[in-house]
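Attaching a single structure in structure tokens format; questions to follow.
The other protein chains are all here in position, but one chain of the complex has been omitted.
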């Protein structure tokens, strides 16, 4: 999949996000790791939409990040207004992949794209669990 | 000044801010230091309103934080919607004080309040400079 | 108390800390809020020394930050080696004050100093509790 050619239209679920001044590092662009906190927030909001409770800290029916592949296409800085898309592009028995792309306003090329492999996880038992039916319904491959 | 009794009406300048999931720490409330990044962003947006250019990295006519006094009145967590007020409550020759208060929606008592003593500073020369006339106009004591 | 004249010798408890590159902000010095994460870590290590368990997440016998007064005396940047002192300078029934000072190597003047007012707190019951006898023993006023 060619990440750089992803566009807003490739996503049904889009969240707005504003950077903070501190999100810039010494190079005066948004730090590479800070984008991941934006995307994490979007994943969690997306999960809330699917019926998960972010404040259910028992986390018996939760998930854990197993791996991610991130591509940085452009630099970006504060101030800004971002739109971040999320899409479930793979479903397995115990894991699924979420694709994210982050866009600046008036710029069709994404700043950052990422694929996150998330595993169903019971934090209390510390063991993997099957992907829920609700998430399976979100599956929308390319 | 009784910080806990500050209200939105005490501020002319108010900015909205949304927490991110990562802003919570292991105690599952917004971390005390993270609020300071919210308030920093508000100070910078306020300075932009007063004619400063956040991207003027020469910073010959900038300012530096000398001290701050922060009071934590309530705990707060993600997700949330904050309103943050800013007000110049003291003006000196080379420094001034900005008062900030952060409010949750539907809650009149502030979560956090702070007074920031900011000194006019030329980063190129690394020396203090007088407070600008533009900032002096913002002076609004209690 | 004149914070700028604090010296290493004013502290019995000193912890080493190393900055990370990301601790610098767009001004290429350590960000004002990031120092607070250093000092937070030192407070927690200090509490561990006094018998508290950082991984006791029930937090029935814990504490919460009520306020802080921070003074920034010098700028500092990555890479660096810091020494951070901690000292209990006030004891009340339900609260106490910890003084912190952060020093660069080969520099007797502190970079940052702070006084943190900490309240005994039961997170489960969400109510204040008396200061423990163990902390009272640490009291060492100026």
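In order of appearance the chains are A, B and C, and numbering begins at 1 in each one.
To be clear about the criterion, contacts are C-beta pairs under 8 Å (C-beta built on N, C-alpha and C of every residue); 3 or more make two chains touch, one makes a residue touch a chain.
For clarity, every value in this text was computed on a predicted model and none was experimentally measured.
Chemist: For a quick check of understanding: of A:18, A:71 or A:104, which residue touches the chain that isn't displayed?
Modeler: A:71
Chemist: Given the contact definition stated above, which residue among B:25, B:83, B:104 or B:122 touches the chain not shown here?
Modeler: Selected residue, touching the omitted chain: B:25.
Chemist: What chain C residues would touch the chain not displayed?
Modeler: Missing-chain contacts on chain C: residues 18, 20-22, 28, 37-38, 40-41, 44-45, 48, 54-55, 57, 77-79.
Chemist: Which residue numbers on chain A touch the omitted chain?
Modeler: 26-27, 32-34, 36-37, 40, 57, 59, 64-72, 75, 123
Chemist: What residues on chain B make contact with the chain left out of this view?
Modeler: Chain B touches the chain not shown through residues 21-22, 24-26, 28, 31, 33.
One rule holds in what follows: only the chains that are shown with their structure count from here on.
Chemist: Which two chains does the highest number of contacting C-beta pairs join?
Modeler: Highest contact count among chain pairs: B-C.
Chemist: Compute the distance, rounded to whole Å, between the mean C-alpha positions of chain A and chain C.
Modeler: Taking the average C-alpha coordinate of chain A and of chain C, the gap between them is 35 Å.
Chemist: Centroid from C-alpha atoms only, then distance chain A to chain B, rounded to Å. What do you get?
Modeler: So the centre of chain A lies 30 Å away from the centre of chain B.
Chemist: What parts of chain B, by residue number, touch at least two of the other chains?
Modeler: 37, 40, 57
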